[in-house]
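Every protein chain but one is kept in place in this view of the complex.
In this document, chain identifiers A and B correspond to the written order of the chains, with residue numbering beginning at 1 in each.
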Amino acid sequence: MNPLKSIWNFLSSTYHRLGSPREFYTISQYTTPVFGFLFLALSLFGTYFGLFVAPADYQQGDSFRILFVHVPVAWMSLFVYVVMATAGAIGLIWRMKMAFVVTICSAPIGAAFTALALLTGSIWGKPIWGTYWVWDARLTSELILLFLYFGIMAVYYAFEERKTAEKATALLAVVGVVIVPIIHYSVEWWSSLHQGPTVFVEGGPKMPPEMLLPLAFMAVGFMFFYGYALFLSMQAKVLDNERKSRWVKEIVSDKTR
Amino acid sequence: MNWSEFFHMGGYAFEVWTCWGLTLAVLICFVIYPKRRNARIRSEILRQIHREQLDQKNDA
Partner (left out) sequence: MKNTLVLYFQREWQLMFRNTSSMIQPLVFFIIIALLFPFSLPAEGALLQKIGGGVIWVSAVLATMLSLESMFHSDYQDGTLEQMLIHPRSLPLAMLGKALAHWTSTGLVLTAFSPILCITFNIPNEQIWVLFSGLMLGTPSLSLIGAIGAALTVTLRRGGVLIAIVILPLYIPILIFGAGMLSQSAQGLEVASQLYALAAILMLSLTLTPFAIAGALRVTIN
């Protein structure tokens, strides 16, 4: 059999299986702990290398160790938004129930990552720039992103009927995605105090490997954390949404699961 | 390297530990809250099932 075709078949069958709340619940019972374990392992590695092994920066001293939480969290704030909007679009186009659940459950996680990026950034900025806040492009656009997340959450809770709320939220997430490229390219659009990009630039990263390694570990670890937290909150949401259905009652009354 | 030097972080103890602590606190919240919500919803559904069973017995 054609290998490409078998891969395609596998992907489409997983997609359709994940599209049903029941299948999602059963599959996620196995995948969620795996995500949690991977996050724990990667972030412990990253923490060890970042706090103990990496030497202090010659300009910023030990304060640069904030980078290992600040940068992954800031990347994740954008990544979560893209996932949220993509899921929203999938939900709107193919009327997929579970896609809306991804959108709704991603919003608080993304908002928290964005708030963390802003907080850690400004705490770091105080000793390095001498001020907690500067009105430069990346800080400002991260703040806009936070407000976008708040708007998306506010729309979801404003509607009484769940299906309308889900669709309205997904639509707003798709509309707001215009802002994500603006955030990404804002560094080049406006000149600013904020240091320019140092990892994804032409000719490879401008960072010594003993700093890059823990950063990579932390970044991938945070991605698994997102998967972990998303699946946990999706499980609760699915149970809540489908509480009238038979399979939920079966699962709940079966103590072994 | 000794531990007090490590916690001192070259004079940046407040900044570094606040950032790491904040991040850790938020991550823990996002694990505990859905787990508690899941448990709460499960207990609500269980209570509902018991009520339905009682109703059926009473009808019979």
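Throughout what follows, contacts are C-beta pairs under 8 Å (C-beta built on N, C-alpha and C of every residue); 3 or more make two chains touch, one makes a residue touch a chain.
The model shown is predicted, which means the values in this text are computed figures rather than measured ones.
Although one chain is omitted from the display, it touches the following shown chains in the full assembly: A.
Contact with the undisplayed chain is limited, among A:71, A:92 or A:216, to A:92. Only one of A:41, A:154 or A:207 touches the absent chain when the whole complex is considered: A:154. Remark: the omitted chain is touched by one listed residue; of A:12, A:29, A:131 or A:164 this is A:164. Touching the omitted chain from chain A are residues 92, 140, 144, 147-148, 150-151, 154-155, 158-159, 164, 167-168, 171-172, 174-176, 178-179, 182.
Keep in mind that, in the parts below, only the chains that are shown with their structure count from here on.
Per-chain CA centroids place chain A at a distance of 18 Å from chain B.
The touching residues of chain A, counted against chain B in their complex, run 36, 51-52, 56, 61-63, 65-66, 69-70, 73, 108-109, 112, 116, 119-120, 123-124, 126-127, 225, 228-229, 232-233, 235-236, 239-240, 243, 248-249, 252-253. Touching chain A in their complex are the following residues of chain B: 1, 6, 9-12, 15-16, 18-20, 22-23, 26-27, 29-31, 33-35, 37-38, 41-42, 44-46, 48-49.
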